[in-house]
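Reading through the structure tokens given below for one structure.
The complex appears here minus one protein chain, its other protein chains still in place.
A and B are the chain letters, set down in written order, and residue numbers restart from 1 in every chain.
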Amino acid sequence: MQATTHKTAHAHGHDEHHHEPGFWQKYVFSTDHKMIGIQYGLTALAFLLFGFFLMLCMRWQIAHPSQPIPVVGPLLASVLGDVAAKGVMSADLYNSFGAMHGTIMVFLAIVPLAFGAFGNYVVPLQIGAPDMAFPRVNMASYQFYVIGGIIMFVSFFIPGGAAQAGWTSYSPLATTIPTHGQAFWLIGMVFLITSSLLGAVNFIATIIQLRAPGMTWMRLPFFVWAQFVTGFLLLLAFPPLEAAGVMQLMDNLFGTSFFLPTGLAVGGRLADISGGGSPLLWQHLFWFLGHPEVYVLILPAMGIVGEVIANNTRKPIWGYKSLVFSVVAIGFLSFIVWAHHMYLTGMGTKISAFFQTTTMIISIPSVIILTCLFISLWGGSIRFNTPMLFALAFLPMFGIGGLTGLPLGFAAADLHLHDTYYVIAHFHYVVAPGTIFALFAGIYYWFPKMTGRMMNEFWGKVHFWGSFLFMNVVFQPMFFQGMQGMIRRMADGGANYATATNPGAIGGLSKLMLDLHSVILWGAVGLGLCQIPFIINLFYSIKNGKKVENDNPWNATTLEWQTPTPPPHGNFDHAPEARRGPYDYSVPGAAKDYTPQNQA
Amino acid sequence: MSDHTQHDSHHDIAKHVKVYILVFVALLVGTVVTVGLNYLHFESMRLTIAIALFVAIIKATLVACYFMHLISEKKMIYVILAFTVFFFAGLMGLTLWTYADPPALTTFH
Partner (left out) sequence: MEIPYTSQARPDTGIYNAKVGIWLFLASEVMLFGALFSAYILLRVGAPDGTWVHGLLNIPIGTFNTAVLITSSVTVVLSWAALKMGNFGRYKIYQSVTILCALGFLGIKSFEYKEKFSHYEVWLKKPITVKHGEHEVQVDRLLGHIEYQGKHPAFWNTKTLAGATEIKDASGKVIKAAVPPVEAFKLEPDPFHYTMTAKEIAHAKKAAAGKPHEAIEIKAADVKRLSAFVPSHSTYFAIYFTLTALHALHVFGGALVIFYIWGPGAKMWKTDPEQYINRVEVSGLFWHFVDLVWIFLFPVLYLL
């Protein structure tokens, strides 16, 4: 990647005094959206791997309670000391791995990859712009992300370790744990939120202001619409969490009681605080972000799937207007459903009914989107290349994830399912074989535009089939464990509640449910092994992949494929003109089975 | 602003300057009124809050419309702000509603 961008760094059309930027200017302090996109992408993939590693340790430990983890155990013991004594994860360590797995996956891996990486690289190209509206703000956004990531990573190594109160950081637990991990988490979050806010401002302003002539709103690729709505979600939903984070930081460091109620007792003794605070307030402010956040995780993925499907069926996606209307509706509704995460906090029936209603309503546009994507396959001339395989698998996987969300949205059913493994299965189905598959599709799809080479198809298919199989092996059993009452976040995996050790007790966990932990573990190991060909493929193909024959190896219609490979600084010599819709595949009477968007 | 060709003349800006001074005086008066009313010590807390917020909203509207030029701004900005106001109202309103609608036999005090 570096070699090819180096060669074509010289853009024509710039003023003559522009000389070749040095290494630092080009690769580290770049303001070019493509370089920033790649920076986001590589950093996010590294965090994705790290988050996966944390999960593997946890899954191994709960499948083998009290036993030392092979190979990794001694490593943890030597690096982290007592909390991993003799290679066995203590409960506290398990909790901090759990909290950080969630935090890292959501805020350091998926959002930066889906929004920061793909959004940055592709959106300006697809709308025919030379760059983002505010390139230096773009660079700052990446830098804040890195700083936030470093703070999160470093928190593992401070005395007491990383945050332990879940990625949701509920007070009073988050405030009364006597270590500093939570403070690091909060400070890290402030940086990450700032990064997202800067990015959101940039994306929205760019899409509004920098569309090329002829690129009307209803000619935008679906991917751009998805990123546009995502930008608004980040812009307006993150600040309340930032406010809450500042307040929790005040609770932790300055002894305030924003979220600490009067009469709070810690360790059997009354806490020395003013009291008067509200733990519920934290939950409201957290989930006000938390819910739009999950749509931030899914919308870019839907956008990618739309692009890949249109391209590999050789026909326009079905129901463009419905798709646009649905993403806007999802964006809007996502702000008024948040308390469905709080059904068990003692809400009255009226407000409970309100949130249940809005939650049910928001499922409608999601189903519309999925249906349009499914119908898009009908009558298509389908090419089963690696990006398409991932995009196709996204559909049923997101379907399962979305449908299993419905019982959780009903307050009555949620009484039974809240905080169980059912919830874990639901949201992982949406994000793991859902979003991550779409992101893989995007990587395989846009890799040739970034590097001028194709990723290896054979190993891509190996990556796909292995991931597809093992994702289901890992997450499918969790639905059943959850319905049987297995609660989340138990460091011993529920062994304490086994019917075997509590004979006659009602609601215990059967041996089968506990044994499923082993099945899940081996699924996770398999899943991890299947990522190895992907990692090798990704880096090997940069220099040794099959060279593309032209700038548009997928014969695609959208504007990013009508540029040199890779696109130079400034992307286009002169502003391109959009003369037609984004998916003019198989236009009757046309010479080829695709007509680029800038072709008359 | 470079997009308002008809507002570029000195005469028009001078008219705007008059408006700015008027708004400035209004804001100062509003401040004095708010503080003055405060010393009246109304019996009802609700009335006190309503009056204080009412004056604050008027002052805020003046700043937004005239100092920030919102009164002559483009539709795009109004759309962005309308969504923001709606979501802010949702955040405040729905959160307060959870306190006002507790389950039977529960209070939040």
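Following the convention adopted for this analysis, contacts are C-beta pairs under 8 Å (C-beta built on N, C-alpha and C of every residue); 3 or more make two chains touch, one makes a residue touch a chain.
Nothing here was measured: the structure is a model prediction, and the numbers come from that model.
*Asks:* Tell me which of A:42, A:205 or A:382 is the one touching the absent chain.
*Replies:* A:205
*Asks:* Which listed residue, A:95, A:257 or A:537, touches the chain dropped from view?
*Replies:* The missing chain is touched by A:257.
*Asks:* Please give every residue of chain A in contact with the chain that is not shown.
*Replies:* Residues of chain A in contact with the hidden chain: 13, 129-131, 133-135, 137, 197, 200-202, 204-205, 208-210, 235-240, 242-244, 246-247, 250, 254-258, 272-274, 276-278, 281, 285, 288, 570-575.
*Asks:* Which residue numbers on chain B touch the omitted chain?
*Replies:* Touch set of chain B with respect to the missing chain: 1-3, 8, 10, 13-14, 16-17, 20-21, 23-24, 27-28, 31-32, 34-35, 38-39, 41, 48-49, 52-53, 55-56, 59-60, 63-64, 67-68, 74, 76-77, 80-81, 83-85, 87-88, 91-92, 95-96, 99, 108-109.
Basically, only the chains that are shown with their structure count from here on.
*Asks:* From the mean C-alpha coordinate of chain A to that of chain B, what's the distance rounded to whole Å?
*Replies:* Each chain reduced to its C-alpha mean, chain A and chain B end up 37 Å apart.
*Asks:* Give every residue of chain A touching chain B within the complex, in rising order.
*Replies:* 208, 232, 236-237, 240, 278, 280-281, 284, 288, 332, 335-336, 339, 342, 346-351, 354
*Asks:* For the complex, give me every residue of chain B touching chain A.
*Replies:* Residue list for chain B touching chain A: 76, 83-84, 87, 90-91, 94-95, 97-98, 101-103, 106, 108.
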